[in-house]
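Read through the structure below, which is laid out as structure tokens, and then see the notes.
Every protein chain of the complex appears in place save one, which is left out.
Chain IDs A, B and C follow the sequence of writing; residue 1 opens each chain.
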Amino acid sequence: MSVKKDSSWEPVILAFCCNWCTYTGADTAGLNRMKYPENVRVIRVPCSSRVNPQFILRAFQKGADGVLVCGCHPGDCHYATGNYYTRRRFMLMQRLLEYNGIDPKRFQAKWISGSEAAKFRDTVIKVSAEIKALGPNTKFAEGYYAQNEGGNE
Amino acid sequence: MMKYSYFPGCSMDSTAVTYKKSFEYVADKIGLELFEIPDWNCCGSTAAHTKNEKMALALPARNIALSEEANPGLDIVTPCAACYSRLAYSTYAARNSEETRKEIEDIIEMNFKAEPEILNFLDLFSDPEVKEKCREKMVRSLKGLKVACYYGCLMSRPRKITGEENPENPMKMDAIIEMTGAETIEWDFKTECCGASHQVDAPKEARPLIEKIFRNAAANGADAIVTACPLCNMNLDMREEEINKLYSKKYNIPVFQFTELLAVAMGAGAEQSGIHKHFFPAFDRINEVIRANWEEEKKKAKEEAKKNPLADGPIVVGKAGK
Amino acid sequence: MDKILNREEGRLLAERIAKEAGVNVRECYQCGKCSAGCPMADSFDLMPRQVIHCLQLGDMEEIFKSKSIWLCASCHTCSERCPHEIDVATLMEKCRIEAQAKGYCGQEDVKLFNDIFTETIRYFGKSQEVILEGAYNVASGHLVQDMENVPKMLKKGILRPEMNTVRDKDAIKKIMEKTEEGGAVK
Partner (left out) sequence: MARIGVFICHCGTNIASVVDVEKVAKAAMQMPDVVFATDYKYMCSEPGQAMIKEAIIEQKLDRIVIASCSPRMHELTFRKMLKGTTINPYMLEIANIREQCAWVHTDREKATAKAIGLVQMAVAKVAKNKPLSAGTIPITKKALVIGGGIAGIQAALDIADCGYDVTIVEKEPSIGGHMVMLDKTFPTMDCSACISTPKMVEANAHPNITLKTSCEVEKVSGYVGNFEVTIKEKAKYVNHDLCTGCGLCQTKCPTKVTSEFDQGMSKRSAIYIPFAQAVPSKPVIDANACLKLKDGKCGICEKVCPIGAINYQDEERFTTEQFGAIIVAIGYELVNWEEMYPEYGGGKYEDVITGLQFERLVNASGPTEGHILRPSNGKEPKDVVIIKCVGSRDPKKGKSYCSRACCMASAKHAHQILDKIPNSRVYVFYMDVRTPGKGYEEFYDNTRKDGAQYIRGRVSKIYKEGSKLIVKGEDSLLAKPVTVEADLVILATAMEPASGAYELAGKLGIAVDGDNWITEAHPKLRPVETQTNGIYLCGTCQGPKDIPDTVAQASAAAVKVAALFSHDEMETSPMVSSVDPDKCSGCGFCVDLCPYKAISLVEYAGRDNGRKVTKTVAKVNEGLCQGCGCCNAICRTGCIDLKGFTNEQILKEVDALCL
């Protein structure tokens, strides 16, 4: 079941969520039966600082249309300083992706604590709407390069 | 620099005549340059902001606009607490919302940037340069006079408009009065309200406010109360006898404007300082203090002369004018 | 008739007044510190705390009928000491303006004095304090009020014939008209 690219197209968004805050927030959203679009898939990581920029590039390469990195609010990190590094890394990452022609909205970092279930749902709704508006991401996508060698949009 | 744009306000020419006289004497003595705003209008005081907010912002704004035109780059200084508050409100509103500033500009049909700072007389006389000049000009000491500094409400509140750090116990006037040698006492009604215009339109409800001020001043051993606003001064000075009758009290506390004491300390006579034109007798209290200090100085000078006869005679300071 | 809270029509009006004053009346936990410090509270029929409570309930009628919003001296002691930074003084002022617009007045003399004051500004551009006092005495019927101070006023040189007026009177008239009926600007 490869990712289809037609009009009723649904974006695929990958969300790296830190186990102590955002993953807990996502679970709380489930507990309260909040509803949000299906096109976000969560990968659980111990801390948002575990997310290596390499994973983001790999996600875009494998056809993700949007990537989210979510963690605790600065100061609340279970590992004290983890999310400070996240913040710094992903400011640079956003500029790198922009430099490579990927719309910065396709990659976002958000601070969502364990009790902010509504914020998690709203973020998912907002991001998936934004990505849907942007349309499929062809930059970096392996499939795309294989089909027509040119490679630029 | 000692140059200010001056907004006198409606009271200066009528009820606050002693404030005007003593202020002008002191300003002249210390070389303060004041440029009155041409064709200034009434700031609207309590009446305007009781009627509607736009009028309350527009009336003072016209004065500020006139000052920006006639006295560019100068801060505006005003004696009355209500004018100060209303001018400051318009400035605060304009600076905080571009939309309001434009709205006011349309109403007064002048451009109004709200650049000048609004200062009341306590801010003016707390300026280090002005203070230094005042100290130089002091010739008489009012040592022995125990003074309760009364700030009223609009000089220190609301905090977001006046920037006063400690509205419960401000110290600006205390510091100014201490220059004259008088001693300022600690008391608790520094910023309790005097009832302002309610003394006219709701006398029965507002009179107790004045009595409480006198009661606390007396309880803390004040010989005199000093104010910095024409209306506070009038409410206390004009109605002290009435309060004594109404509440069968024997308060004997004259009420001065702080510029009157500055003027006297700088050698002004009754005429220039206006201390003989109070509703409640005030001249004698000042006279006793000056005479006492003068005698003491003479006695000290005599002992000085005895100790080393070569020194020249006692320095007799200017005669206490009638 | 019993006070049906959920039917209070004033709720929208109360919300608008609170929003205009930049205050969230929900924050008030009715501690009474404003009433305790209010210099005029002894003569209030509705304590400042109760005015805020009426705003919470949306019971605007109670406020409009009250004397309190007129006797308030807007000295800001309440706003300064409120633990939740509720600007009680501004709320009182907004209620006063709203009450006037709706034709209520709990203390005639105060409204009368302010009206005369604004009229003197409209005509002279500057407030003529002593004339203001005289006109108020006549209009309010307290003819003798403060008359015992006149001799001293003469001695002090306050009662002087010349009138101090603004030269550009139209500017002032225009400001008054524009802001009064909500004229051009709303």
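Just so it is clear, a contact is a pair of C-beta atoms (placed from the backbone, for glycine too) under 8 Å apart; a residue touches a chain by one contact, two chains touch by 3 or more.
These numbers were taken from a predicted model, which means no experiment stands behind them.
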Practice task
List the displayed chains that the omitted chain touches in the full complex.
Solution key: A, B, C
Completion exercise
Missing-chain contact, candidates B:S126, B:N216, B:N252 or B:N287, resolves to B:N216
Practice task
With the full complex in mind, choose from B:Y4, B:F189 or B:F256 the residue touching the hidden chain.
Solution key: B:F189
Completion exercise
The one residue from A:I43, A:L96, A:A118 or A:L134 touching the chain left out of view is A:I43
Exercise for the section: In the full complex, which bits of chain B touch the chain not displayed? Write them out. Expected result: 166, 168-169, 186, 188-189, 215-216, 219-220
Problem - Missing-partner contacts on chain C, residue numbers - result: 29-38, 41-42, 46-47, 49-50, 77, 81-85
Handout entry: chain A residues touching the omitted chain (full complex)
Key = 1-3, 10, 12, 14, 19, 23-24, 26-27, 29-31, 33-36, 38, 41-47, 49-55, 58-59, 62-64, 76, 78-82, 85, 89, 121, 143
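The rule is simple: only the chains that are shown with their structure count from here on.
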Practice task
May I ask you to sort the chain touch graph into line, ring, star, complete or other?
Solution key: other
Handout entry: Distance-maximising chain from chain C - centres being C-alpha averages
Key = A
Fill in the blank from the handout: The distance between the C-alpha centres of chain B and chain C, rounded to whole Å, is 25
Fill in the blank from the handout: For the pair chain A and chain C, the C-alpha centroid-to-centroid distance in angstrom is 56
Practice task
Could you grab the centroid distance between chain A and chain B? Build each centroid from C-alpha atoms only and quote it in angstrom.
Solution key: 64
Completion exercise
Residues of chain A that touch two or more other chains sit at none
Handout entry: Interface residues, chain B side, partner chain C - complex
Key = 10-11, 13-15, 17-18, 39-42, 44-55, 58-59, 62, 103, 106-109, 153-154, 157-159, 167-168, 191-193, 195-198, 200-206, 208-209, 212, 238, 242, 277-279
Completion exercise
Listed in rising order, the residues of chain C that touch chain B in the complex are 39-40, 42-43, 70-71, 73-77, 79-80, 87, 89, 93, 96-97, 100, 107, 109-110, 112-115, 117-118, 120-121, 125-130, 133, 136, 140, 145-146, 148-149, 152, 155-158, 160, 164, 166-168, 171-172, 174-176, 178-180, 182, 184-185
